[in-house]
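Removed: one protein chain of the complex. Kept in place: all other protein chains.
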Amino acid sequence: MSVIVDRETRLCVSGITGREGRFHTLNNRAYGTNVVSGVTPGKGGQDVEGIPVFNTFRAAREQTQANTAMIFVPPPFAADSILEAADAGIATIIAITEGIPAHDELRVYTHLRRAPAVRLIGPNCPGVLSPGKVNVGIIPAAFFREGNVGVVSRSGTLTYQVGHELAQRGFGNSSIVGIGGDPVPGSSFVDIIDLFEADPETELIVMSGEIGGDAEEVAAVHIAAHISKPVVAYIAGFTAPPGKTMGHAGAIVSGSKGTAAAKAEALEAAGVRVAKTPTQVAEIAVELLGG
Amino acid sequence: MSVIVDRETRLCVSGITGREGRFHTLNNRAYGTNVVSGVTPGKGGQDVEGIPVFNTFRAAREQTQANTAMIFVPPPFAADSILEAADAGIATIIAITEGIPAHDELRVYTHLRRAPAVRLIGPNCPGVLSPGKVNVGIIPAAFFREGNVGVVSRSGTLTYQVGHELAQRGFGNSSIVGIGGDPVPGSSFVDIIDLFEADPETELIVMSGEIGGDAEEVAAVHIAAHISKPVVAYIAGFTAPPGKTMGHAGAIVSGSKGTAAAKAEALEAAGVRVAKTPTQVAEIAVELLGG
Amino acid sequence: MDLLEYQGKQLFARHGIPVPAGEPARTVDEAIAAANRIGYPCAVKAQVQVGGRGKLGGIKLASDEHQAREHAEAILGMDIKGLTVRELWIEGASQIEAEYYASFVFDRGAKAPLAMLSTRGGMDIEEVSTQTPEAIASLHIDPLLGFQPFHGRRLAFEAAVDADLVAPVGDFLARLYSAFVGEEATLVEVNPLIVTPERTLIALDAKVTLDGNSLYRHPDNAQLRDLSSEDPQERMAKERDLTYVKLDGNIGILGNGAGLVMSTLDVVAQHGGAPANFLDAGGGSKAEAITAAVEVITWDPGVKAVLFNIFGGITRCDEVARGLIAAFEQIKPTIPFVVRLDGTNGEEGRALLAAAALPNVHAASTMDEAAALVVELAK
Partner (left out) sequence: MDLLEYQGKQLFARHGIPVPAGEPARTVDEAIAAANRIGYPCAVKAQVQVGGRGKLGGIKLASDEHQAREHAEAILGMDIKGLTVRELWIEGASQIEAEYYASFVFDRGAKAPLAMLSTRGGMDIEEVSTQTPEAIASLHIDPLLGFQPFHGRRLAFEAAVDADLVAPVGDFLARLYSAFVGEEATLVEVNPLIVTPERTLIALDAKVTLDGNSLYRHPDNAQLRDLSSEDPQERMAKERDLTYVKLDGNIGILGNGAGLVMSTLDVVAQHGGAPANFLDAGGGSKAEAITAAVEVITWDPGVKAVLFNIFGGITRCDEVARGLIAAFEQIKPTIPFVVRLDGTNGEEGRALLAAAALPNVHAASTMDEAAALVVELAK
């Protein structure tokens, strides 16, 4: 088992005819992902190494039964592409694009909340890898193998680092999920942790957070109340300089929330083991699951 | 039992200090409705015959535990007042106001769909009467008494006519619900018919429709599939002149839908008894329930 | 409120929608002057608030002044689906490479605006819709999200718009939606939306229906009501705040509340009568409204008998009775009235009427009885 993407995944890539989109799509297909179609307005009827390209997500879904979308278009077009995928009835949307305007993200997030059947991962995320099965996105799959540790992370390369440390201790992963570092991620730690809780293959959940926002604090409360599986957390940013904040609104809203220390404290209070370094994540995993 | 309003109803009236609002609020209270508060911005702290007035719905709900709102403000302010009541956590909103701009109604409707816990009746409706218990709105309660016929109607005075015919044959009502004649009613025939189906007191459901839209056709399909109680329908507008329609969009969208004949046919096909006159509604009721 | 074509085009122009230049004209001379300024060939177009005028000869192309005069004379005063043409719109003729169709309409069923686009626009669009419905691409717009770029692409690709026009059509639809929302219309329709030989898009026609309830927010639009093209009796009713629609029969009908009035028409028809009008005196009808209503109804010389069907809710029957009594004093109608008063203060109302003993006024105790009686009296 795995979460979000699995052998049922039929992937349609928005931006498949772009340089990056094409490269990673073919990479994903080479890994074993069932890439059924792509979307590029105006290039319908063409193909990318045999993958048919459509003008709209609707046509792609109807003609290739795509159930998962990967968004690889530049920021000015990404929010629209996400909305189009959702409108077309695509249930899982994984948005890699970095740099989408914040108000666009807010509108997309608010709109998609009305359609709870749609799951958005990202934007500004490395995607989802279910090792040994499917890779959707840009996670370098070669470093990971199938196993029982579920990883969820706000950061890209830090995810690889954490996964790599686990791999060196012999652990594999059920799925590795990058939820992205943007202010308004489509899916939160809580959403993904719930999926891992329900996934029979996952025996340990690793979450990798960082300073800013309160997603980790919210996750801590949720884990304490609802999660039975062991959770190991790592938080980056203890040494990060405090940002210069404009005005007072930020301070009024957040108080002391959002610092790495506050997050680590909240997680520990919820019974989550918090590692001090990526290496320690793997050490704790050994402790909890055995070498 | 009854639907929508009952002895638990704690009513807060928006526009209570206006002439009409005041008149009908006091009328409702005289009937036995528990009117706990009113809202008029800028008149917080005043009272209307002992009913405290607040500046906002939020304050009214917090301080008087209002659970139902009646909207009696003029059209330019009505949509905002509905949104305010919903934002304040009022679960049932009955909007009497006639003449709200269509795009306002559309925005309100679309927004409230996201909060399924909020039920909007109206706008442009006479309200809801549960005879012998509670009256919220402008239905002349004196003509109706408690009983086992649930009435739902798009029209005001036609509702009274139908109810009166039933009353003359000795029938009382569980509730009489005016859903309003506007293009975008907050609650549909289907919504209210489901409530009557679940209401143990209701043994017969009477629906009174009219030309325009497809609410009756949709209800017909729903009744055939989900409703076990007998339903009698009356449709007004067989003799109404066809409207002069601008352009072709209307014809393309609706085809032959929306005529009184099409509605009656759809309902009969769904096993609903369709009366030709208000008087016949009562005659069919006698047939179905016995004199 | 339905706009005339040229009013619709002026409204479109405010939202950046390309429309041909033109001038309105109310007389043949004005039309010629306009045509001479615009140049030939030009189109002479009947301004009536109804669809399908092209097929009925309401739009003609003039290649010179002589033809312009001929067409203006023919079209002014013409009857199109019951409406008299009192105004023309003269505009430069456009070169047409293709005729598309585009519209946004308030879809009651879906409770959302419906967008429609077809590359088979022109006079036969309704036929296209019944015979090859797949030639009309359509989708609903979430009013809170608004029209998105992907909506435009989906419509354009599904309607099989020429490849070079996919982006321009999307842009056109976005502007049309902005007019639909910004002006609070319930319909904006462009048929034909033409493609010129230069591959640009122009709205060659404009059908716009504005939401009357929203006009208080759009004072400019509120000015556009074309009183001159309305039926004088309907205008008289509107000035008195009554909802009146003229019908073909001889029995005047008055009731309170649209549903009850419609039901009254039906019951009269079932008894073999022919209603002369629909008149809703409104909720809470006061004596003055009733008096005004009697005036409007009896203004039609074809009315042979009148049925008053009132079920009082907010409306009080004693007020209705007082209004009827006042009307008889002022207007002194000679045709028979059947009056059914029930509901709030029904007894008081009936007592007042009985005491007034108005000439040729018959009381009825039920709607059915009243309908039967009025049909008898109108014979």
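Per-chain residue numbering starts at 1, and chain names A, B and C are given in the order in which the chains are listed.
Criterion: a contact is a pair of C-beta atoms (placed from the backbone, for glycine too) under 8 Å apart; a residue touches a chain by one contact, two chains touch by 3 or more.
None of these values were measured; they are calculated from a predicted model.
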{"item": "Residue touching the undisplayed chain, where the options are B:41, B:89 or B:132", "value": "B:41"}
{"item": "Candidate in contact with the missing chain, chosen from A:51, A:82, A:95 or A:236", "value": "A:236"}
{"item": "Touch criterion as defined above, residue of A:166, A:184, A:207 or A:233 at the omitted chain", "value": "A:184"}
{"item": "Positions on chain C contacted by the hidden chain, ascending", "value": "144-145"}
{"item": "For chain B, residues in touch with the removed chain", "value": "41-42, 44, 55-59, 77, 80-81, 83-84, 87, 107, 111"}
{"item": "Residues of chain A (touch criterion as defined above) contacting the omitted chain", "value": "75-76, 98-104, 106-107, 109-111, 126, 138-140, 142-143, 153-161, 164, 181, 183-184, 208, 210-215, 218, 234, 236-241, 244-255, 257, 260, 276-279"}
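In the analysis below, only the chains that are shown with their structure count from here on.
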{"item": "Winner on C-beta contact pairs when B-C is weighed against A-C", "value": "B-C"}
{"item": "Chain ID, smallest distance between chain and overall C-alpha centroids", "value": "B"}
{"item": "Most remote chain, CA-based centroid, reference being chain C", "value": "A"}
{"item": "Distance from chain B to chain A - Cα centre to Cα centre, in angstrom", "value": "46"}
{"item": "Chain B and chain C: spacing of chain centres that average the CA atoms, whole Å", "value": "27"}
{"item": "Multi-partner residues of chain C (each touching 2 or more other chains)", "value": "142, 144"}
{"item": "Residue numbers of chain A (touch at least two other chains)", "value": "none"}
